[in-house]
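This report refers to the structure that appears directly beneath it.
Of the protein chains in this complex, all but one are displayed in their positions.
Moving on, here comes subunit A:
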Amino acid sequence: MAQTKSASASGRKPAAKSASKTVSKEFTGKNTPEFGKDDDLHAYREMLLIRRFEEKAGQLYGMGFIGGFCHLYIGQEAVVVGMQMAQQEGDQVITAYRDHGHMLATGMSARGVMAELTGRQGGLSKGKGGSMHMFSKEKHFYGGHGIVGAQVSLGTGLAFANSYRNNDSVSVAYFGDGAANQGQVYESFNMAALWKLPIIYIVENNRYAMGTSTARATAQSNYSMRGVGFGIPGIQVDGMDVRAVKAAGDEALAHCRAGKGPIILEMLTYRYRGHSMSDPAKYRSKEEVQKMRSEQDPIEQVRARLLEKGWASEDELKAIDKDIRDIVTDSADFAQNDPEPDVSELYTDILL
């Protein structure tokens, strides 16, 4: 799913310069390059797939097909899609439990993800992982982790492996504003900076760690500055604008590939739904959510651009919508009809 780099960061400072800075700078969308038609269409499609997939997952949860925890990515689509567009084949992705979007963006199949959500044998983990635990060696997706912050150390280990093998790959480790307060995040920052590991730490700041707003949970709410003590540069990014995300991703990846060590991207984003399906989200107002949806929605931004620039007609966009709906419907049908894992699976995959 990796795209060739386009819309290079003209007019911005080269990566080398930002590397020496430890203060954050911003990608607000205003100082980022426009996408060309292909990139905008690609981003639209990818984000829409995640949106519709998650809506369907929410529906299946309500119908009892999906159990346990189910954390939806709706609202944050631009983050993972923009990053994926900047990455190249071989770059690893690791994240926490709000992970369906990451899986789809890395190219893991909608059927496989949805069937894992319903706990069926055709799920990516044969039904044994669930919503929070899917992996794909082929797509370089390393999970899918349920312990808040653990994936940051693991992602640092992926970067360590790249460094050990002296290859050109970069590890992209996602975590939320909540995980950013975990101790092992800073243990990892220290080692990554010390050993100049090729890793992008992506803070998906969606403003709420479950029900606790960043204002109530953190002394330094500018997460891009969380690496200052380790000399890790940080960039604050408008995570609702896929162009800003990709531009920041391009810069961060170039930084890592140039051997300059880790970098932090703080993605300012927002989740529309509750923390998980069982969260009524009473810690924020409906108006707040509505304002984000109507003014900053990542998909609507691209849609408006496509129409405004004449890169797609309403009909063409409708055709894309239908395409996506077909994929999602197919995945949901598959996930509801696929059998549960054979009982013999209980005792497999414990040891090799």
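The rule is short, and it goes like this: contacts are C-beta pairs under 8 Å (C-beta built on N, C-alpha and C of every residue); 3 or more make two chains touch, one makes a residue touch a chain; residues count from 1.
We adopt the following convention: contacts and distances are computed from a predicted model.
Asker: Write down which listed name, "Anti-sigma regulatory factor", "Ligase-associated DNA damage response endonuclease PdeM", "Putative DNA modification/repair radical SAM protein" or "Pyruvate dehydrogenase E1 component subunit beta", is the UniProt protein name of the chain that is not shown.
Answerer: UniProt lists the chain that is not shown as "Pyruvate dehydrogenase E1 component subunit beta".
Asker: Of A:G75, A:G157, A:G176 or A:P298, which sits in contact with the chain we cannot see?
Answerer: A:G157
Asker: Would you mind spotting which of A:T32, A:Q76 or A:Q92 touches the chain that isn't drawn?
Answerer: Only one of A:T32, A:Q76 or A:Q92 touches the chain omitted from view, namely A:Q92.
Asker: Considering the complete complex, identify which of A:I66, A:V79 or A:L124 is in touch with the unshown chain.
Answerer: A:L124
Asker: For a quick check of understanding: of A:G101, A:G144, A:P198 or A:P262, which residue touches the chain that isn't displayed?
Answerer: Looking across A:G101, A:G144, A:P198 or A:P262, the contact with the absent chain belongs to A:G144.
Asker: Which residue numbers on subunit A touch the omitted chain?
Answerer: 92, 94, 123-129, 133-137, 142-147, 150, 152-162, 164-165, 171, 183-184, 187-188, 190-191, 194, 348-352
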